[in-house]
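Quick one: the structure is below, questions incoming.
Shown here is a partial selection of chains from the complex, left in place.
By letter and in written order, the chains are A, B, C and D; residue numbering begins at 1 in each of them.
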Amino acid sequence: MEKIAIFPGSFDPFTIGHESIVMRALPLFDKIIVMLGLNHSKKYFFPIEARQQMIEDLFHDEPKIKVETHNGLTIDFCKKHGATYILRGLRTAADFEYERAIAQVNKKMHPAIETVFLLTMPEHTPVNSSVVRDILLHRGDASLFLPLKLDIKNYLRYENE
Amino acid sequence: MEKIAIFPGSFDPFTIGHESIVMRALPLFDKIIVMLGLNHSKKYFFPIEARQQMIEDLFHDEPKIKVETHNGLTIDFCKKHGATYILRGLRTAADFEYERAIAQVNKKMHPAIETVFLLTMPEHTPVNSSVVRDILLHRGDASLFLPLKLDIKNYLRYENE
Amino acid sequence: MEKIAIFPGSFDPFTIGHESIVMRALPLFDKIIVMLGLNHSKKYFFPIEARQQMIEDLFHDEPKIKVETHNGLTIDFCKKHGATYILRGLRTAADFEYERAIAQVNKKMHPAIETVFLLTMPEHTPVNSSVVRDILLHRGDASLFLPLKLDIKNYLRYENE
Amino acid sequence: MEKIAIFPGSFDPFTIGHESIVMRALPLFDKIIVMLGLNHSKKYFFPIEARQQMIEDLFHDEPKIKVETHNGLTIDFCKKHGATYILRGLRTAADFEYERAIAQVNKKMHPAIETVFLLTMPEHTPVNSSVVRDILLHRGDASLFLPLKLDIKNYLRYENE
């Protein structure tokens, strides 16, 4: 059976930490689908098109990695794609408690699903999308916290606020 | 002296975890008043009438349990009802730190008040109102996380968004 | 039905934090039995006789509070005394996780048992028996962390190391 | 070299906990600049003028303490004022994880910066600005959680909601 993992998130933007998790998990799976969650009631810094483009550009040379948008429950996306794994990165104890609740609810609703966790690298522990947005909002240089291959300026042209 | 406990919350909606805490605490008190907090600046999934109805229906046969709405400080509600206990459920370490701050502030302002904590059952640990709302929002089946006696569809007709 | 709570611990020694939990929980129960756990493989600072004497002296005027020693599972002690509550104080998030595991295991083994938690007062949060022992070991003054009514010197004469 | 520390926050309002951190850190530094962060997308309880006035009044007699507003990254403010220290108070484990991420990102972007943490006093642990706002919103008495020298009514006249 093909081992398919979903890597769900809003990725506003996709950080160096996200990239590291996906790349390190890649040998474990046959396919990883980055699931860009849509939430119409939330306000994003990067529009959905920019976020999708950013991740597609980043993994352009990795045929095993796909990007898709989804509006709905993560477990419904898993069922639709025949995925039995959800991939998540863990940074802190606070992360852990939040992730545990979501993973246990997903498993309760769809017992065939396993959430698989990798740790962020120590140097990526303080990095999250909110920190990066805050730097970009104040015109700071966030490149230390973004994938090396991405030039964030290419996606900021999409910026709508 | 009558032992009266307040069980405060926004209960949007009242989950299987809330039900378990109230029922397990019942032998300890002479009366438990579920205090449905009103906060006009917050947007709820279930309108206040639906939430109140849901809890009243659930505890219809328990004369020791009452439901009341309140707009104000919890300690003022306690004073008004002669309650000297606040009842709360604890699920996670993150919960604990949040609850501790509130309980210690309440005690500082009204020293006669004790906050009494029970643990959620292990199988209810991942359940909270926000998880349930998210499932309902995406038309999923949340019945696993709601009181067995409640048919949530009866209250969703109240849904205003 | 009589509401009996067990307050289990090794109490080496009984601190100002323990005293506060028992006194504040007293109105909630008909009887509180301080269960002094025996563990022959552990080395204590105060011998069992001194610890028992200390707690008996402290609660001499409280007919609702008893002290007993016990070698065995806490739930067996509860069954023997007809107690359906275990009383515990919570100080920190680390405490919480430890206490949660024990309480959930006790409930799994003996479903009629509820563990009831009160919070320590903010000023008692850093106090625990290990801190007090460390001060006493180095001949420091630990009176700030001990019940006001106890003169610890009366029990140190029992000291055997 | 002059030891300058920045104490950043939104201080909505400045609590007894904030005051304690600044006063206890004072001997360690030559100057402490309270940096009142501006965030135009956030809604505050006290307008910026009231918050600035409150802190200036409080530290009127402390020539080593200044108050300034800032709209931008904290590290840019540090560079502008030649500050090499950021001062923060720690209350809980949840605080700690949040503060650690911010401090480590600041250090990554500006390696000369050290964030120095003091602990809140045990009795101030449950106090934060959000708790105080909640009390004021419901016309409760928050004076126990505010600096003794400040009469909050003088600043509530600025209240705009």
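In this text, contacts are C-beta pairs under 8 Å (C-beta built on N, C-alpha and C of every residue); 3 or more make two chains touch, one makes a residue touch a chain.
Source: prediction; values computed, not measured.
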item: Homomeric assembly size (copies in this file), of which only 4 appear in place; value: 6
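One rule holds for everything that comes next: only the chains that are shown with their structure count from here on.
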item: Other chains in touch with both subunit B and subunit C; value: D
item: Pair of chains ranked first by number of touching C-beta pairs; value: B-C
item: Repeat of interface B-D, chosen from B-C, A-B or C-D - more than half of residue-number contact pairs shared; value: A-B
item: Centroid distance [mean C-alpha coordinates] between subunit D and subunit C, Å; value: 39
item: Whole-Å gap separating subunit A and subunit D, where each centre is the average of the chain's CA atoms; value: 34
item: Centre-to-centre distance between subunit C and subunit A (centres being mean Cα positions), rounded to whole Å; value: 47
item: Contacts with two or more other chains, residues of subunit A listed in rising order; value: 93-94
item: Touch-based graph of the chains, sorted into line, ring, star, complete or other; value: other
item: Chain pairs in mutual contact under the definition given at the outset; value: A-B, A-D, B-C, B-D, C-D
item: Residue ranges of subunit B in contact with subunit A within the complex; value: 92-94, 125-128, 131, 134-135, 138, 140-141, 144-145
item: Touching residues on subunit D, where the partner in the complex is subunit C; value: 92-94, 122-126
item: Contact set on subunit B toward subunit D in their complex; value: 72-73, 75-76, 93-94, 97-98, 100-105, 108-109
